[in-house]
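Scroll down for the structure; my scribbles are underneath it.
A single protein chain has been removed from this complex, and every other one stays in its place.
Per-chain numbering from 1; labels A and B assigned in written order.
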Amino acid sequence: MRSARAIIIRVGERLLSSLPALLGVLVVTFVLMRVLPGDPAVFFASGPNAGQAEIDNLRQRMGLDQPLFVQLMHYLRDVGTGNLGNSLTTGQPVLTDLRQRLPASLELTFTAFTLAVIIAIPLGIAAAMRPNSLIDHGVRFVCTLGVCVPTFVSGLILIFVFYYILGVAPDPTGRLDIFVSAPPSVTSFMLVDFLIAGDLEGWMAAAKQLILPSATMALFVIAPLARITRASMLGVLSSDFVRTARAVGLSSVKINIVYALRNAMLPVLTIAGIMFSTMLGANVLVEKVFSWPGVGSYALDALLSSDYAPVQGFVLLMACIFVIINLVIDVLYGIADPRISVA
Amino acid sequence: MTGALLSIEDLHVSFATRRNTVDALRGVTLAVNPGETLGVVGESGSGKSVTALAAMHLLDRAGRVSSGRIVFQGEDITHLSASALRAVRGSRMSMIFQNPRAALNPIRTVGLQIADAIRAHRRVSQAAATERALDLLRLVLIRDPETRLNAYPHELSGGMCQRVIIAMAIACEPDLLIADEPTTGLDVSTQKAIMDLIAGIAAERAMGVIFITHDLGLAAKYCGRVVVMKDGRVVEQAAPNKLFNAPRDPYTQRLVAASPTKVSRIEDLVVEEGVATLSRGPVFEQAAARRSAVVPLPVGERVRVRGLRRLWSDGRTSIRAAQAGERYNTIGASAPHPNPLPNGERERAEFGAISARPTYGSSPLLRVTGLTKRFGASTAVDGVSFAINAGESVGLVGESGSGKSTISRIVCRLLDQTEGEIRFDGTAIDAEPARTFNRSALRKDIQIVFQDAHDSLNPRFSAFDCIAHPLRKLMGIRGRAVLTERVFDCARRVGLPLELLDRFPHQLSGGQKARVGIARGIATGPRLLVLDEPTAALDVSVQAVILQLLVRLRQEENLSYLFVSHDLNVVRMLCDRTIVLRNGRIVEQGRSSDLFANPADPYTRDLLAAIPEFNPTAAVEAKVAEPAIALGAKRQPRARQVPSPGGEG
Partner (left out) sequence: MSVITLKHVRWVVASNPLTLVAASGAIIIALIGVLAPWITPQDPLATDVANAMQPPTTAHWFGTDQLGRDIFSRVVAATRIDLAIALSAVSLSFVLGAVIGGVCGYVGGRLDRVVGRVVDVLMAFPLFVLAMAMVAALGNRVENVILATAFINLPFYIRFARAEVNVRRDSGWVEAARAGGENDLSIILFFLLPNILPAMAVQVSLNLGWAILNAAGLSFIGLGVQAPTAEWGIMVAEGARFITSGKWWLVAFPGAALMLSVLFFNLLGDALRDILDPRMRT
């Protein structure tokens, strides 16, 4: 194990080195949103027959008459002070909107991710332990199929089966049935808040709403996760050091858990980070299918009504989450693999 | 064999591949007695490792014992349950492997790994196990064991990793240790240290050892009895003295002859049998190729090289002639090669290689002065100066990290030096950066043959294309007929059967690939050929043939060699002069005969001392008497058969 100090230094280093990436995202979103599409002033003007004076006025107010670099500086300053602009559709500051909606997305993603990990990793390990067995073929089949089903289709299939045919799932809209009252908000995570409030019935209701969308999302990443786990475990099991462990007579539990599994988890960790990131993206699709009030559907609605500030805010938010995730993965990797600190 | 520690009786092992099953062992019978060290030698594919893995039940999933028995301490362990097996492995019978770095868990400290091995069989606390691990580290002579206990494998050298593995293997005092090429890939000095360690521990504990190696010298030095394996069978077994001095089996004879020793000469390396085939080399090699080729093409299958088809049918007769000659055309045979020397001269040329004609006095072909190469902060080559005369063969020897490969690449203008001057035939070639040297007129005069024959052939080029490439590019030969003729010519000169020219690298054997690489190297008629360990990846019997080919080519083509190798015996045989490198500096250089007889520098002496004695008794005598004669006399069967290797023509 590395010392705590080393970990802190590492975190600091990684934070610093991710700053350029974050800055890059900022600049790119700025350029994409400000420069490429048509004149936003024309768009934001009251109507198609707005006069030139009104447009010019708007342009000045929005700072669009300034040189591009100055605009960028203003933008950076705004972002730095937490001013992401206002959403035209909701009329609220984007930051407020995002803050309200982020917990819904995070709750969904975390649930789905946990679900995926606890299903995929044991499956991958089981398949690797018995290559060419029934379970191995089964896992490989599921993996092959799993990557082919787009989230928006699998979500709809789940709705059809569990809501329409079986009738066990609630109406697939939103985080909570309209007849259930929301718990007092403490963490903004429904499941946690209901637990805090001690409202088990409410908890069940929220869980029921959550299960289909998170299953949809989990389905999407189970296949790649199981696949990499299997491949990695297979590789490690046939490695020289596992053979050494066998040759000196270690117990199979020790070989499989301490020697093989811990090593096999290293690549899985990397992929898990990428998968989490992919799920963040897939949020957009799943939230649309299940009318989930998260940041994805928020950004999507804004995008389709050409309301760019929320989209920018959303992309930035994703970038920040992405930096944090990478940091976490990196630190975990550093703890798990002693070779890293050398590099 | 009742008292045997481990006896293997008529063991058959087969591997299921996706295509079919391959028999790896076809009836192996051997036994090792308590406290005895049994050597198992053989070339790649002989089944020596499979035997060991089968005994340990460590075959991978595809492998299966189809018949035979494995009896350990009187108990039949051929079909042992997993739990019973676990009680045997490590505590009564243990195994160490080659490539020690990979054989340790990379993310667990070595102390914990040794403790794991102890606690697998002993009910002791973690603290006690760690204490014992420390003792074991001391026992395997690891410096500073307290700190090493908490080290990860990547923080240790290869030799130290192997010591740790030995510590793990002997942690529970097994009665039998199987060592599968434990020193392959390690430097000679490390090799000696590790082998001495194993031998010492074995002697101290009266532990039986099965020592698997391809190196006859090691087997001779450390084993009480040696088993020779070939094609999954035991062909001969005896005490090393008897086995290596008077091998009975023809294969053992070839193997023994082909293994370079301190006193052997190039011409001794290939055993001739009977009169019909003077040289067994190519025939032997082709047989190996037939066995190992992944997708064997029947000889004479349609030629897929562009435009070759027509020429093939046109040139049928010449090809057939070449094929007829093929069997004879390693060294010593009077194979039809393009520029046969007059009879009297050939006599001298054939084997007088070593002392033939260094032309001192005249300006050297290559002069390297103050050569330095730095990679970042580390200095790989540090102020090296040497010269090679026209027609001379110079050996560059050293352990890994000595900078020998770096020098070879700089001389060959594939890498830029940091400092220093390189003059080729009076021209300063150091001025031309490696990037643009491809345009130099001298490019065709300095060519190189690479270490790994497989790795040095473009997988998408046929053998023909490989050889044709420098001809096209550097000689500007475009005409198909001319090109084909030149490629055929090169192939003939290196003894590559013409029908192999349309094969791709993966369809050729190791020796054939080496020949293609050499043919490419000589295609442009270079004056200096850099040979970067050209035989390091080959089995000894193939190496022997290739070495002879190199000697012959140097005579015929009037080449100068810069021969890079870690194998001192090979360098001694092949090179007029030898340069010994250490950490990027020259520690000693001089005429090979002098340097090897009387090494001046202690490092050279250590290196020479570390080479495993191939034949202890003979070598001792050899030091007193004239070397070559002494051994020649010992190896009478062969020596009598072939009085004068060059005489047949």
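Heads up, the rule we're going with is that a contact is a pair of C-beta atoms (placed from the backbone, for glycine too) under 8 Å apart; a residue touches a chain by one contact, two chains touch by 3 or more.
Values in this document were obtained by computation on a predicted structure and should not be read as measured data.
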Identified contact with the non-displayed chain, of B:72, B:450, B:488 or B:596: B:450
Hidden-chain contact residue, picked from the options A:75, A:113, A:241 or A:322: A:322
Among A:72, A:88, A:211 or A:274, the residue in touch with the chain that has been omitted: A:274
Interface with the unshown chain - residue positions in chain B: 18-19, 295, 409, 412, 414, 434-436, 438-439, 443-444, 446-448, 450-452, 455-462, 466, 469-470, 473-474, 504, 506, 517, 520
Absent-chain interface as seen on chain A, which is shown: 21, 24-25, 29, 32-33, 36-37, 144-145, 147-153, 156-157, 159-160, 163-165, 171-172, 230-231, 234, 273-274, 277-278, 280-282, 284-285, 288-289, 299-300, 303-304, 308, 311, 314-315, 318-319, 322, 325-326
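Everything that follows uses one rule, which is that only the chains that are shown with their structure count from here on.
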Rounded Å distance between chain A and chain B, as computed from the means of their C-alpha atoms: 53
Of chain A, residues touching chain B in the complex: 131, 238-241, 243-252, 254, 258-259, 262-263, 266, 336-339, 342
Of chain B, residues touching chain A in the complex: 56, 58, 60-61, 82, 86-91, 94-97, 99, 102-108, 116-117, 120-121, 152, 154-155, 165, 168-169, 171-172
